[in-house]
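Questions regarding the structure given below will be posed in turn.
Only one protein chain is missing from this complex, and each of the others stays in its spot.
On to subunit A.
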Amino acid sequence: MGCCGGPPDGWCYSFTRLLFSIRFRSTHQNRNCEFGAMENSIGQIPSPTQRRWRKVAYGGMQPGFDDNHTDNTFLQEMVMNANVVKRDMLKVMLDSVSISQYLCIVALVVLVWTHTLNSTITHNFLLILDVTLLASGFFILLLTAKMLSFTLLINYLIKISFFTTSLYVLSPIYHTLTRSISSDSIWALTTSLIILHLFLHNYSGSTIKAPGALEIKPTLTSNISLNASIVASLLIASRLPSRVLVFAVILFSLQVFLFAPLVTYCLKKYSVRLHLFFSLVLMVMTLSCVYCLHKLMFVFLLGVLSFVNLVCPYWLIRIQEYKFEINGPWDEAKLCFNITD
């Protein structure tokens, strides 16, 4: 999950490197003394004006120096931590808001699922929710992405109507999809799929291409994440009592999983303040809804949110001091221009 994953293996690796490097530097110093002494005793020492060791490969073995000669200039061109970015606590915290925002969105979806399964909300309410969400999402996109065009609107409407129709036609199939499987298995599977979805979700962008945005290639992990969420919503929908409910829930979940990242992404790009405000509202709303449903879940969610927003940024800043990056002439050169294929 972006910033809050533990220190990667490379980190341990780098740390041992650091230790090694210190050890090595000291042995290196000693070695030079030994070397000098040895050469003196043999009496072959070249006077400093006569011959100096050069960092060249041509001309055979350099007279007076073995092939394993380690010069003072050894590793002189090594640069440590050249590209390390100093991170600011506040900035990292603000950046982590996107993660907690999405966590809240998913929590809200799960809430809706639970309420539907408990039959506390009707299909009429769900259908109205679907339409409102669709309309408001579309409205936000129109406002933020600045792409007011009649043809685009028509295009979108046609696509959406096509999509909903086929979903409606298919809903009887989804309705009976998992009849032979026990509810426990479905719940377990759904939970693991949702966790997988959250774990692999691309929090820094959107899997769906934003209108007018540059082509962002969706990564494999973000695709897996999206698919996991879709399967999870199908599984949940298949436990519902009526076809209309199945249709409404699938439509709702797909809307959220497909378009919420896009909408929040556009919102964030439009204005960071608005994004923060929206996230705050969302968090309060989610927490209060969860509080009404289940006290323990509320504590858990609160814990997760504070972990993501407070502990992880602090953790990230703390482990920065272990950062150990080595650069040198052996690195592959980077091209200073873009390759357009």
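The definition used in the following text is that a residue touches a chain if its C-beta (ideal position, glycine included) is under 8 Å from a C-beta of that chain, and two chains touch if they have at least 3 such contacts; residues count from 1.
As a working rule, contacts and distances are computed from a predicted model.
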Legend entry - Listed names "phosphatidylinositol N-acetylglucosaminyltransferase", "UBC core domain-containing protein", "NEDD8-activating enzyme E1 catalytic subunit" or "Rab5 GDP/GTP exchange factor", matching UniProt entry of the absent chain: "phosphatidylinositol N-acetylglucosaminyltransferase"
Inset, instruction - Would you indicate which residue among A:Leu127, A:Leu258 or A:Ile326 is in contact with the undisplayed chain? - result: A:Ile326
Inset, instruction - Considering the whole complex rather than only what is displayed, give the residues of subunit A touching the chain that is not shown. - result: 9-10, 12-14, 16-17, 20-21, 24, 27-28, 31, 55-61, 66-68, 70, 74-75, 77-78, 325-337, 339, 341
